[in-house]
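A quick write-up on the structure given underneath.
In this view, the complex is presented without one of its protein chains, the others remaining in place.
Showing chain A:
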Amino acid sequence: MPPLARRLTRRLALTLFVLWGAATFAFAGMRLVPGDPARVIAGGVQANATPQVLDAIRAEYGLREPIVVQYALFLGRLLRADLGGSYQLGRPVSQVIGEQIGATLALAAGAAALGFGLAVALATLTAGRPRLRALSRAAEFCSISTPNFWIGILLLAAFSFHLGWFPVIGDDGPAELVLPCAALALPIAGVLAQVTREGLERALDQPFALTARARGATEHRIRVRHALRHAALPVLTLSGWVLGELLAGTVVVETVFARQGLGHVVVAAVRGRDFPVVTGVVVLSALTFSLINIVVDLLYGLADPRIGAAA
């Protein structure tokens, strides 16, 4: 098998393992809550489920069978990509998630692009230039140490209420996406800019940078064509962390900007103890994490040919 295919196979197997782990934890979590499991699935005591509903749940989840059979049933449904139904909302979980995932994806992808772009631009402009670097660092530390929601509130105050450039709330156009993306992206950009700049400065100190200068290359060319690729490796390593930040941040940002989205769904589901929805989101997050990691793994090989040869 060629090395790339072998590596992909290994990563996919690992992905399945991670998904299985996430599902098992969700299953265990559901059973560890004290009380009648059927009532837990229905949403706890306050959900006031009728005996008919509880019976339906017991039948669906096989709650009258031994726990091993329940576990097998649970995994079997997941394998068929059946996330079950939310008894509180009275709809299939996949439908609930499907409706909301678009808005969240747009927010997360926009924030990731903005965060990476801002970080690379800042780092490229300020690496090895003490005065600019000091300015940039101050701004980065501010954005790292300020929570998303506060950045969101400040952005709203400045650009929506005061300047009126962007709508205050809503989620039906690119203009509405700008402020939430910025609120989510700024702390990420702060961290990534520091890591990128350090990588750039290390690369610019290497003999190959001197060689490129001795060829007559411009400073800009040396930074963009040579050094940036060296700085990409530590940044790629951080992309798992970035994804985590995005997942956690969307919940907060969607609340501040009163946007539709998965974050909203999760908050409602956790508060209402809607276990089927929570389980669905957990499994989906694990899947996203694993897939992003596969992509990052492939990007490593692209960024550094030596890694591809070693694996």
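As a convention for this text, a contact is a pair of C-beta atoms (placed from the backbone, for glycine too) under 8 Å apart; a residue touches a chain by one contact, two chains touch by 3 or more; residues count from 1.
Assume contacts and distances are computed from a predicted model.
Q: I want to check something: the complex is missing a chain, and I'd like its UniProt protein name from "Simple sugar transport system permease protein", "ABC transporter ATP-binding protein", "Acyl CoA:acetate/3-ketoacid CoA transferase subunit beta" or "Ring-1,2-phenylacetyl-CoA epoxidase subunit PaaC".
A: "ABC transporter ATP-binding protein"
Q: Among A:A217, A:L238, A:V270 or A:I294, single out the residue that touches the unshown chain.
A: The single option touching the absent chain is A:A217.
Q: Among A:F17, A:W150, A:W165 or A:F208, which one touches the chain that has been omitted from the display?
A: Reading the full complex, the residue touching the unseen chain is A:F208.
Q: Determine which one of A:R7, A:R31 or A:R229 touches the chain that has been left out.
A: The single option touching the absent chain is A:R229.
Q: Write the list of chain A residues that the hidden chain touches.
A: Answer for chain A: residues 3, 206-208, 210-218, 221, 225-226, 229-230, 303-306, 309 touch the chain left out.
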